[in-house]
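For this view, one protein chain was removed and the others were kept in their places.
Residue numbering begins at 1 within each chain, and the chains themselves are lettered A, B and C in the order written.
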Amino acid sequence: MTPASNRAQNGPEWRGRLFDIIFETDTHRGARAFDLVLIVIILASVIVVMLDSVETIAASHHQLLYVLEWIFTVLFTIEYAARLASVQSKRRYALSFFGIIDLLAIIPTYLSLLLPGSEYLAIIRVLRVLRVFRVLKLVRYLGEARILARAMAASRYRIIVFLITVVTMVVVLGSFMYLIEGEDAGFTSIPAAVYWAVVTLTTVGFGDITPNTAVGQFLASVIMLMGYGMIAVPTGIVSVELAYAAHAAGQTGGAPGTRDNVCTACRTGGHDSDARFCKKCGGTVIAIAPEG
Amino acid sequence: MTPASNRAQNGPEWRGRLFDIIFETDTHRGARAFDLVLIVIILASVIVVMLDSVETIAASHHQLLYVLEWIFTVLFTIEYAARLASVQSKRRYALSFFGIIDLLAIIPTYLSLLLPGSEYLAIIRVLRVLRVFRVLKLVRYLGEARILARAMAASRYRIIVFLITVVTMVVVLGSFMYLIEGEDAGFTSIPAAVYWAVVTLTTVGFGDITPNTAVGQFLASVIMLMGYGMIAVPTGIVSVELAYAAHAAGQTGGAPGTRDNVCTACRTGGHDSDARFCKKCGGTVIAIAPEG
Amino acid sequence: MTPASNRAQNGPEWRGRLFDIIFETDTHRGARAFDLVLIVIILASVIVVMLDSVETIAASHHQLLYVLEWIFTVLFTIEYAARLASVQSKRRYALSFFGIIDLLAIIPTYLSLLLPGSEYLAIIRVLRVLRVFRVLKLVRYLGEARILARAMAASRYRIIVFLITVVTMVVVLGSFMYLIEGEDAGFTSIPAAVYWAVVTLTTVGFGDITPNTAVGQFLASVIMLMGYGMIAVPTGIVSVELAYAAHAAGQTGGAPGTRDNVCTACRTGGHDSDARFCKKCGGTVIAIAPEG
Partner (left out) sequence: MTPASNRAQNGPEWRGRLFDIIFETDTHRGARAFDLVLIVIILASVIVVMLDSVETIAASHHQLLYVLEWIFTVLFTIEYAARLASVQSKRRYALSFFGIIDLLAIIPTYLSLLLPGSEYLAIIRVLRVLRVFRVLKLVRYLGEARILARAMAASRYRIIVFLITVVTMVVVLGSFMYLIEGEDAGFTSIPAAVYWAVVTLTTVGFGDITPNTAVGQFLASVIMLMGYGMIAVPTGIVSVELAYAAHAAGQTGGAPGTRDNVCTACRTGGHDSDARFCKKCGGTVIAIAPEG
């Protein structure tokens, strides 16, 4: 979970120090500063990529943006090399979520030399901003994120069933609309009609394609009401899964072995079964099953 | 529930083997392969129907698509015949959900010989894809689907009350908008205005019809806020019904006779009342009332 | 609650019989037929009003629709008179919900003689369709409707707080958009901008007015994300209130005096605290507080 376990056990002593600065947050005083500076640079580079895509701005400042873009890319390249150098197992870092993102964040700019236009792919580096969680008390946010992820995982089968059903529906309904409405209303093909069905069922409703015939408008109304009501299903699923944790806290009374009442903020465990807020930091206390 | 019970008890021995291949999934080694190939062919045929509706593609490859379409149709016809031949009770299969879908999947192509344009109805065969559940561990997904269906069934009266109320509202509100806005704003008739009311209340908002007058925009704002708030009702209903199962698990402690804590993935029963994940497969454990 | 208590205690014997036919549903054999015929006539009259508003149809069949409209109106007038005649307390019926609707359903047509155009107000008679609940096992649907209404009532303060907050927000946010975007983008006045804010916050998004400036699009994005997240509030409120009933069933074990586990379908009471479905009709069993 934490990259700490990847700290160099042997080798030159500088590797350990470098690792602490780059990967640690609290222990090493240089580490926090490094993280903060990194976040700022990432955001700056993302803004540069964005501005470069705005014609009016690019026209006047392209030169400047181009230079900045290369400066950021070089910095990120050095950082990536440093990360590789400082970790015990290169492979493990390179294949980790952030390891891949770090690499994807620098490739596009180099790629743009061969393949013009691909420099915009550098926007992917915005994903690196997720590192921000590490800066603002990692564990607190990861704790919450873990609960959300757990709820998602626990309801994955139900969500898959729901999605396959929805996709099947939009294909069938869209095709019927294609037969009913025909070309002139914008339903130029079944794929286009299916796209319209998605736009309608999800209650997005762009309005770039709309039914003209009475029958089409009636079927459209039915689709809308279905979408309006069906949104209840994923919501209900997630609510139930999220509810379970708090629920269990009351049920089991934190019986040893089954589950523990842990603070999602500071990770303090062993709270009373009816404890709502952490005694220490006031974070949300929630019952979670033991790791595994 | 499972079609297995429809296996031929007597008659030539090949019928049993055929049945195993077509209807079974796990027991017979040929069966899984058959299902996988079937899913692929179904998806391919759906894509063919879709592409055939795209003018630019149809113009250049109509001949190819037309041939493919007939190949698929013949294959499905043979399959349908094989299914009919292999089952004990023809009637029971023919009237089952998948039995009807299997038939509807082949009719349109033949119909298109008499009635041009109807070939697009073949898109209905996308419903056959629902067979995919049988391939990827049927019981796991059907287990979840059953819980969703159960929640829907349990809240059917509330949902009907909700829908009748909504329909009544859109008719009344739409008519008022018709009187307020009149022709030029696009509210050309009460049905059109009701259609607009549905578009608005469900928060779809195509924008093909929009109020121009101050009064109309005010009433529209009220309708939007109502729709924004009313979406809470179906969501609340479904959440509660879905919550009940997990809830009961904690309440009843799986007292014998009342309900059993079953894994929705592998169907293992008799879990502890506070068990969240299956001891065996880690699936979601949920309390369900005995069949019946 | 039930109108039965308004049956004539004295007076000519025909009043009692008339009352049974008009107001009863199950007891009197003539009553059910009367209700069914009534629903059909109501729906027919609503459709007539709707069709009459469709120019193409009105042009060709106005005469027919006009005659039908008057026939329905006369029938409803006679029915209204009969209801008034058959009840014990005229005042009590005339001021009841259905009493007012019944009157509003006939006024517009007469009014249209003096005030052309007002005949469309007759659409209000669609509300009479709510009588349908009485036909399809009244108590079942009213039981559910009562639970929904109870949940709404219990959370009325929270919903008012939510609505006042939302309205205040759209006024402020809309005004800022007016200052940022100005005339040409369609934000012609603060009221128009507030209307746009409602369209956006409720995620309806007609698209008749949209921001053009970068600042406007940024603020709009913030408003959309707020609306996307805030929809959670009413949903959460209603879910909790709806959940309480089922929740209490588990909590109190149907302790005498506190609450009773009643079937929302057939009203059978005294179910076990963990009973989910009615022993008799399979309806949803739910814990409700004693009347009062």
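Keep in mind that, in the parts below, contacts are C-beta pairs under 8 Å (C-beta built on N, C-alpha and C of every residue); 3 or more make two chains touch, one makes a residue touch a chain.
Values in this document were obtained by computation on a predicted structure and should not be read as measured data.
Of the candidate positions A:Leu111, A:Ile159 or A:Met226, contact with the hidden chain is made by A:Ile159. Touch with the chain omitted from the figure is made, among A:Ala82, A:Leu127, A:Leu179 or A:Ala214, by A:Leu127. Mapped onto subunit C, contacts with the missing chain fall at residues 154-155, 157-158, 160-162, 164, 168, 171-172, 175, 178-179, 188-191, 194, 200, 203-207, 210, 214, 217-218, 220-221, 224-225, 227-229, 231-233, 235-237, 239-240, 243-244, 247-248, 251-252, 255, 258-259, 289. Listed here are the subunit B residues that touch the chain not shown: 203-207, 235, 239. In the full complex, subunit A touches the hidden chain at residues 46, 49-50, 53-55, 117, 120-121, 123-124, 126-127, 129-130, 132-133, 140-141, 143-145, 147-148, 151, 159, 162-163, 166, 191-192, 194-195, 198-199, 201-208, 227, 231, 234-239, 241-243, 246-247, 250, 264-265, 272, 274, 276-277, 283-284.
By definition in this document, only the chains that are shown with their structure count from here on.
Centre-to-centre spacing of subunit A and subunit C amounts to 41 Å, using the average Cα coordinate of each chain.
Shared contact sites, meaning residues of subunit C that touch two or more other chains, fall at 203-207, 235, 239.
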